[in-house]
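All protein chains but one are shown at their positions in the complex.
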Amino acid sequence: MAMVCLLDFEAYAEKYLPKIAWDFFAAGADECSTRDENILAYKRIRFRPRMLRDVSMLDTRTKILGTEISFPVGIAPTGFHQLACPDGEKSTARAAKAMGTCYIASTYSTCSLEEIAAAAPGGFRWFQLYIHRNRAVSRQLVQQAEALGFQGLVLTADLPYTGKRRNDVRNGFQLPPHMKLKNLEGAFEGNDRSEYGLPPNSLDPSVTWDDIYWLRSLTHLPIIIKGILTKEDAELAVRHGVQGIIVSNHGGRQLDGAPATVSEKMDHSSGTKSGNRGYCQCSR
Amino acid sequence: MAMVCLLDFEAYAEKYLPKIAWDFFAAGADECSTRDENILAYKRIRFRPRMLRDVSMLDTRTKILGTEISFPVGIAPTGFHQLACPDGEKSTARAAKAMGTCYIASTYSTCSLEEIAAAAPGGFRWFQLYIHRNRAVSRQLVQQAEALGFQGLVLTADLPYTGKRRNDVRNGFQLPPHMKLKNLEGAFEGNDRSEYGLPPNSLDPSVTWDDIYWLRSLTHLPIIIKGILTKEDAELAVRHGVQGIIVSNHGGRQLDGAPATVSEKMDHSSGTKSGNRGYCQCSR
Amino acid sequence: MAMVCLLDFEAYAEKYLPKIAWDFFAAGADECSTRDENILAYKRIRFRPRMLRDVSMLDTRTKILGTEISFPVGIAPTGFHQLACPDGEKSTARAAKAMGTCYIASTYSTCSLEEIAAAAPGGFRWFQLYIHRNRAVSRQLVQQAEALGFQGLVLTADLPYTGKRRNDVRNGFQLPPHMKLKNLEGAFEGNDRSEYGLPPNSLDPSVTWDDIYWLRSLTHLPIIIKGILTKEDAELAVRHGVQGIIVSNHGGRQLDGAPATVSEKMDHSSGTKSGNRGYCQCSR
Partner (left out) sequence: MAMVCLLDFEAYAEKYLPKIAWDFFAAGADECSTRDENILAYKRIRFRPRMLRDVSMLDTRTKILGTEISFPVGIAPTGFHQLACPDGEKSTARAAKAMGTCYIASTYSTCSLEEIAAAAPGGFRWFQLYIHRNRAVSRQLVQQAEALGFQGLVLTADLPYTGKRRNDVRNGFQLPPHMKLKNLEGAFEGNDRSEYGLPPNSLDPSVTWDDIYWLRSLTHLPIIIKGILTKEDAELAVRHGVQGIIVSNHGGRQLDGAPATVSEKMDHSSGTKSGNRGYCQCSR
């Protein structure tokens, strides 16, 4: 089976993964309108190609918050990589390093931050954070990530509650017993791990812009907010002193009915004014 | 079979109901353009989600004509519930009370208004009225509903004649002999019950805005008009002193070619000016 | 098989007609874009229904060039009815009379004009004319139609050449030997009847607006031009003194790429100014 394009990898995964794992990776929230629109919006883009330019020297390198990457695509934070591959996030870290781009490791990794850092020493990595009701858990993770050489802190802002992914509910999605959310082992009491490997309602839905100052007090890392979809929130991000935003609808896995990431008509001027501030667009 | 979303209930119903009952519930008029557009119009709605708000306390309560409901969705009037469940409208009344919202009982219920009222004492209920050529029938129903504690009178305005639902014609739809339109037992002479359990042409197609005054003379209940689709009619509703309107195309079962309820571009200003006047949007 | 709507008749015809006959009736030109758009354009129409009007008395009668019809739909000219029914156009004439509307009999009928007239005495009928290179044929038909009591002359303007209906070419469409174009028997020499029952190229592609004056010299019947799709041509029709136009793209059987009849944005003011002039819209 030749792997010629992303669709080939997708078909391969659907064929060889257990249904419960495939459904988890492929999920969108509710009717999946936003997930599907994410793809369709790309197809509607039309280029205006110019001809007879000297394109013998191509250079796709760019910088993201001051660090060079070899092409303008990074790896968004996603959890549970061991569902797809026994090596889990260690493989992802190695691949990102090999390709010379940024890997954002998820709070919900099935490898620990130490394992990820050790798998690809010197790789360019950010750490993605969910803030839990138990703030001590979150503080410890941020500080551990900084100590391990992660170079940015990505706060996911669009998951005060988890979106309803119908197939996960139908499948009764659970992590297999031999997989753990390694970064959160021992973080919670009791044995109920029914919500994507965590106790129900462990995430803190009361997080507001003021918590950016709390995060700032924990770390010297640049702070990037992931999940911004409006001009108003981009302006608030600037006003709260963050170093970047990631435009994202969480791959259509959170609010169904949110606009496609790539067609989002947000006014970007505020988010990109300052030279050292980043602006990314995320397919997740 | 996990019941995760409305579509799951729909699939369950299609699988287990007799075809004639399913076809009746699923019907749209003629080509079903309006019925289908009702769904599609929802999918075209796009949100502009804002992030990092404290959403730890969620309150979906609202008021409808002064009465609190636990969330802004009510149960539209639909007939023939015994086709789906032996307990019929009694079950619906109990469910509405349990969920803390409004149930609009249909003239064409297969349980009587007494049975409905007794099934869920203290529940918040309105009564939906079709006006028959035999006005004595309608007057009696209105007065009975008020006496039984129904708190609103909903006049359906979009059914001077019944829409042509093709599968019902093909199936020769008839109520099974053991079901009755309990509210209309003894109301009509002769034995022909071929039009949805009633004699043909029993509805009065000459009803006009002036009949609102007649209804007002019968009852102290607030009057709500269901089936309004234009700004002009909304203004007429205000001028005739009704307490509310329900924007509805009758679930696409009446005039095929009517706009989707949720995309209706009616100017709402007139209909919502007065504090005590209601405005609802109806999927039926 | 219940016949509830036009689609049911269509399905019935497709099932029971010989393929060659069905393909002929269902044909559109080339890619059938216009034929299909004719249907789709209807589905895009949205009504703005008004409520609470007295609709107990419904009257669908209207007048067409001064003659009353019972509802505003007539029967467009189509040929070869014996392909569908042994009685051919005689049945159509009887049905039109029974329904109280206008039947436009085609030049390409498989019954003669006498037979059609005799089948439904006193029926309201127009005669549709194609102008042949042999003008004597056309003159005779017009005069015969007038003598037989036809009340209007419909000139088809959109068929200087016959559209390419692919399935007819693939099927090698021919009239079965026992069917004849009765109005044209003996009108042409030789035996080649390969173009829809006629010698190839028998139609006159040099017809222009000036030929309206020729037609006027032949008959006192009102002249209606069928196939107008632009404001400019509607104005020319008025200027040439015709009594009516029929907006039509020939059911999508002629120029593929013509607009849908019902969505045609032609400015109708010119064509409908004069009280005695007609304006029809044609699905054929």
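General remarks:
To keep things simple, chains are lettered A, B and C as they appear, and every chain counts its residues starting from 1.
The rule is simple: a contact is a pair of C-beta atoms (placed from the backbone, for glycine too) under 8 Å apart; a residue touches a chain by one contact, two chains touch by 3 or more.
Remember, it's a predicted structure, so these values are computed and weren't measured experimentally.
Touch, as defined at the top, links the missing chain to these shown chains in the whole complex: A, C.
Looking at C:25, C:42 or C:209, the residue that reaches the missing chain in the full complex is C:209.
The omitted chain makes contact with just one of the residues A:15, A:48, A:178 or A:220: A:48. Residue C:169 is the one among C:118, C:147 or C:169 that touches the chain not shown. By the touch definition given at the top, chain C reaches the unshown chain through residues 30-31, 33, 157-158, 160-161, 164, 166, 169-170, 204-209, 211, 225, 227-230, 232-233, 236, 249, 255, 257-259.
Residues of chain A that touch the chain left out of view are 2, 4-5, 43, 45-56.
We take it that only the chains that are shown with their structure count from here on.
The pairing of chain A with chain B is characterised as different-residue: of all residue numbers used at this interface, under half are used by both copies.
With centres set at the average Cα position, the gap from chain A to chain B is 45 Å. Averaging Cα coordinates per chain places chain A and chain C 63 Å apart. Looking at chain A, one finds that none of its residues touch two or more other chains.
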